[in-house]
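All protein chains of the complex are present and in place, except for one that has been dropped.
Chain lettering (A and B) follows the sequence in which the chains are written, and residue indices restart at 1 in each chain.
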Amino acid sequence: MAGFLEGLSPIWQGLQQAFNLLISLDPQILRITALSLIITMSAVLIGSLISIPLGSVIAYGKFRGRNALIWLIQTLYAFPTVVIGLIVFLFIRKTGPFGSLNLLFTPQGMIIGQTVLVLPIITGLTISALVAVDLTIRDTITSLGATRLQFLISALKEARFAILAAIALAFGRAISEVGAAIIIGGNIASPGNFYTSTRTLTTAITLETGKGDIALSIALGIILLLIALVINIVISIVQNR
Amino acid sequence: MLERMNFKKTLFVLSIVVIVLTGIAFSGCTTTTPPTTPQKQDLLIATTTSLYDTGLLDYLGGIFGPEYNANLRITAKGTGQALELGQNGDVDVVMVHDRAREDTFLQNGYGVDRRVFAYNYFIVVGPPSDPASVKGMTATQAFDTIYKKAQTDPKTIFVSRGDASGTHAREQLLWKNAGYNYSNIRASGSWYVESGTGMGATLLIAEEKDAYTLSDVGTFLAYEGNLTLVPLVDKGDDLLNVYSAMIINPAKFPDTKVQLSKDWINWLMTPKGQDLIANYGVDKYGQQLFYPARDNWELLGVTQAETQTPIP
Partner (left out) sequence: MIEILDVYKQFGEKKVLNGINATIERGEVFTIIGPSGQGKSTLLRLINLLDKPTRGSILVDGVDIHLSREQQAIRRKMGMVFQKPVVFSTSVFENIAYGLHFRHIDRDVIRAKVEQALEVIDMAGFDERKAKSLSGGEMQRVALARAMVTEPELLLLDEPTANLDPIATHKIEELVRHYNRESGTTVVMSTHDMQQGQRLANRIAVIMQGKFAQVGTPREVFGSPSDKEVANFVGVKNILTGNITGSEGGVAALAVDGLTVKAVTSLPVGTRVWASILPEDITLLLSRGKQISARNVFSGHIVHFSPRGPLLNVTVDCGVKLSATVTWRSAEGMKLKIGDEVRLSFKASAVHIMADGGGGPG
C-alpha cells in the first residue's frame, strides 16, 4: 500500500497534465466542450420556447386541476435523469415509435433528452416567477387596457429576471447531467464529423476514466466546474439586480 | 441601471465565449481531418467495453476511415447491451465476444455474416498474496479452489462483472465447468461481489478489496500501472477470448449500412488489417494485446470461412 503523500503524486500528475491539456487548447477537449454547450443551449432554447408560454398559461389560467398540475410539475424537478434517458431511448430507438427518425446516438437525440429534463424546471419556475409578480402590477397591466396576450408579455417582462435565473438553473442541470446522456448519446467520438459526435463533458468523464485517461477526465471536470461557476455568477447578478 | 448594464455585459461576454469556443472546435476539426469529399458515411458500431477501452477500434478506425471515406461511430457497452442494441436495429455492426449468445443472435435472424477477427485470453487476476493459491492451475481448477477457500477464509473474495457482458458470460461458463450452479454461487455469501460495471472499474474494485477477478488481457494491461493485482492464470483453452463482428440483418432493419459494414469487416480480415491488430499496443505494453484470427481457426474452434472468407 502506498503512503498518503506518495498516493497524492498520481493525482498531482493528473492535475498537471490536465492543465497542460487546457492551456494547449487540446482539440479533443474543445470539441467535447463545444458539443456540450451546443447541445445544452439548444435544449434550453427549445425548452424555454415551450416552457415559458406553457408556464404563463398555467400560472394565470383558471381551470380544474391547476394546483395538482403545478404540484406535478414541481415533483418532476427531481425526475431521475437516467429514467428520462431510458424513456427517450425506448421512444427513439429503431423499434420504438419514433425509430424511423434515426435519433438514437445522435446529438439531436441528446437535445431531446435534455429538453425533457429542462421542461418541468423552466415551466415550474416560470409559474413561480409569474405568480410572484405583484398583484397591483398585474391589475395595472389589465387596467391599462392590455389584451390577454399583451398581459402575458407584460407580466413576463416584469418576471424576466426570475425567469432568466430559471433558465440558467436549467442550463446547469442539463449540462451536468450524465445518466440520460450516456443512454441516449452513447459517448461516441465521431472524429470525421463533429455533428454526429455524442461525447459530452459528463459522458467523457464517466467513460474515459474507464480507459485510464485520468488527465482528460480532470481537464473536463475543471471545465464543467468553470461552467457551473459562470452559471452561478449569472444567477447571482440576476438576483441582485 | 449600472447593475443592469453589467448583467447585459455578462450575457454578451458569455455568448462571445461560446461562439469562439465553437469556432475553435470546428477549426480543430477541419485541421485534423483532411478535406476529402464531403459525403462521409457514418458507420455505427456497438462493441464491448473491454475491446473499446484498449483503444484498438479507434486506432483501426483512424486508418480505415480515410481509406473508405467513412466515419466510425462507436458506442461501448457490455456484450449483452451491445447485442440488445443490435437486436433493435439501433446500430449497423456489433463486435462482441460471447460465442453462445452470438449463435442465438444469428439463429434468431438479428445478425448476419459473422466473422472472427481477433482473439486473446482472459486472465484470472488476484492479489500478489494469492490467499487461495491458484497460481499455475487451469482456470476451471482455480475457480473451484477459490470457491472452496472462500467458504472458510474471509480474505478470499471474488469480484464479478455482473453486467451480462462477454467477460461475465465467460465467468459463468467457468463456474459451470467447475461443477457449480451459477445461481448458487451468486447466493453463496459475501465473498462473491458483483460490480455491475465495466472491466476497468471492476479491476479497481478488485484492487481495493484484494480480490480475485476475471479480466480480458487488454484492459488489465491498460490498468496495470494503477494496480498491485497480478495475473495468476493466463493460459488454457477455457480462457480463450474470441472477438467476432456481425452485420445487423438488413432484412429486418433495411436502414443497415450493409456495404460499409461489409467493407469494414472484410478490411479487418485482410492481411493488412490482421497485421495492424497483431501489432497494436506492442510498443506501449511490451506484449501483444490481440492475436489475428486468420490462420488460427482450428485453435478457436470456428470454421475456416469465418476467419478468412470475405463477406460477398
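Following the convention adopted for this analysis, a contact is a pair of C-beta atoms (placed from the backbone, for glycine too) under 8 Å apart; a residue touches a chain by one contact, two chains touch by 3 or more.
Everything numeric in this text was worked out from a predicted model, so none of it was measured.
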Per the definition of touch given earlier, which of A:S154, A:S176 or A:S190 contacts the omitted chain? A:S154
Using the definition of touch stated at the top, determine which of A:I11, A:L144 or A:L225 touches the missing chain. A:L144
By the contact definition given up top, give the residues of subunit A that touch the hidden chain. 134, 136-137, 139-147, 150, 154, 157-158
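Here is the rule we use: only the chains that are shown with their structure count from here on.
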Expressed in whole Å, how far the mean CA point of subunit A lies from that of subunit B is 31
Going by the contact rule at the top, pick out the subunit B residues touching subunit A in the complex. 3-4, 6-7, 10-11, 14, 18, 21-22, 24-26, 28-29, 31-33, 40, 42, 44, 49, 52-53, 55, 58, 61-62, 65, 70-77, 85, 88-91, 198-201, 222-223, 225-226, 253, 255
For the subunit A and subunit B complex, residues of the former touching the latter: 10, 25, 27, 30-31, 33-35, 37-38, 41, 93-95, 99, 102, 104-105, 186-194, 196-197, 207, 209-212, 230, 233-234, 237-238, 240-241
